[in-house]
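Only a single protein chain was left out; the remaining protein chains are all shown in position.
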Amino acid sequence: MQVAVCGPRNCSDQDKINAYEVGQLLAQAGCTVICGGGSGVMAAVAAGVRSKNGLIIGIRPNDSTTGASPDLSAVIVTNMGEARNAVIVWSADAVIAIGGSWGTLSEIALAKRRGGIPVVSLGGWAILRQDGQQVDDAVLSAQSPQESVELALRGRH
Amino acid sequence: MQVAVCGPRNCSDQDKINAYEVGQLLAQAGCTVICGGGSGVMAAVAAGVRSKNGLIIGIRPNDSTTGASPDLSAVIVTNMGEARNAVIVWSADAVIAIGGSWGTLSEIALAKRRGGIPVVSLGGWAILRQDGQQVDDAVLSAQSPQESVELALRGRH
Amino acid sequence: MQVAVCGPRNCSDQDKINAYEVGQLLAQAGCTVICGGGSGVMAAVAAGVRSKNGLIIGIRPNDSTTGASPDLSAVIVTNMGEARNAVIVWSADAVIAIGGSWGTLSEIALAKRRGGIPVVSLGGWAILRQDGQQVDDAVLSAQSPQESVELALRGRH
Partner (left out) sequence: MQVAVCGPRNCSDQDKINAYEVGQLLAQAGCTVICGGGSGVMAAVAAGVRSKNGLIIGIRPNDSTTGASPDLSAVIVTNMGEARNAVIVWSADAVIAIGGSWGTLSEIALAKRRGGIPVVSLGGWAILRQDGQQVDDAVLSAQSPQESVELALRGRH
């Protein structure tokens, strides 16, 4: 099973702690982890996966490995900017978003657009329409790293 | 000036009316309009642009012109699924989102991630973080087609 | 009908003359022309199309309109580097390659990989396998702008 963990370069300390633990839990569960391969949440999840000898793939937006986390098992260089977010989402059997940025929101939206996989948010975005109604087909909200991984691993829905 | 108009295949009648008028207003202002090239909001904006003899380009997700609106001036076939949303956003000097879907939300998020261009929402998404705080760097909210076009044409900010 | 005209930034004077005439002929035939939107062959074909009031769309590799030919009717900004070559090829009902570069060869190869459309070479690449055999499913070789357009417009094969 391949799980994507998304999150911003610029994140809170709590986001980093969460990402590291999510990475450890996914590696211990035998999952391959896909991420954006950069700093912040991306580097923290990579470090967590590596600490448990798991497999962690980074999908980079630019045209070189510059800025790639040193903890990645392999680096995919797309040279496609944020269109790489679609590649991350298509490569995943579940998506966990940690913290919030516009890039992370695009990954949540692309994952919901794709459909058929769990999309979990930990400490990040709530999605509302302009009329203030919560979206029906909601993103799953997790309160802890453990809960985010449990929701992700519950499988396709 | 090139303006992207985004919106879902499945939309309300009001969304279609809005999209048609936005298309007319943009064409009258001399803008080239970029859209996803399909049905719903996309077809309505294309019809509006064409009714004023404007230039309207559709950026399709699939591998053929199947499903493309007949009102398009030209059809770009990306064969890249929703990654084409990034192409729409990068090709625009301003983005107007009409109505709401996950695909449309991804376009809003990708446009805000890019930065430097007006992103206007007409009858669609409000973006909130999980803590209930409105996002500072907000999407511009328009109440009418005219207002959406005015906000878009006010230029790069 | 949409026809892609491919060719390098750095090209011969003869390539430019050929590209300009191909652009004129395609516009006169009522075709929309797709190209890479840059200098060299791309700028020459754009100028030719524009001289006959045709529609010419440029598909750019970088993240802005910098470097785009001023004769383009519309500029699609992909921010995807040479992966945009696949977009050019998928958007075309026929491909004419003028002159030779590695980028142009990739467009020929992607068009043949797609299949089902005429791929015409004017003054550019010959494709051979290592064993020296000419490839069976060959690129169509044209000796003049007129012949290249005739081969392209003969339609899908």
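Per-chain residue numbering starts at 1, and chain names A, B and C are given in the order in which the chains are listed.
We take it that contacts are C-beta pairs under 8 Å (C-beta built on N, C-alpha and C of every residue); 3 or more make two chains touch, one makes a residue touch a chain.
Note that the structure is a prediction, hence the values are computed from the model and not measured.
Of the candidate positions B:S12, B:N79 or B:S141, contact with the unshown chain belongs to B:N79.
Only one of C:K16, C:R60 or C:K112 touches the absent chain when the whole complex is considered: C:K112. The chain not displayed touches subunit C at residues 80-83, 85-87, 90, 100-103, 105-106, 108-110, 112-114, 121, 123-130, 132, 141. The chain not displayed touches subunit B at residues 63, 79-81, 83. Although one chain is not displayed, subunit A still touches it through residues 2, 32, 34, 55, 57, 59, 63, 73-80, 86-87, 90-91.
Operating definition for what follows: only the chains that are shown with their structure count from here on.
In this structure subunit A contacts its sequence twin subunit C using mostly the same residue numbers, the overlap exceeding half.
Chain centres here are Cα means. That of subunit B falls 29 Å from that of subunit C.
With centres taken as mean Cα positions, subunit C sits 39 Å from subunit A.
Annotation for subunit A: residues touching 2 or more other chains are 80-81, 83.
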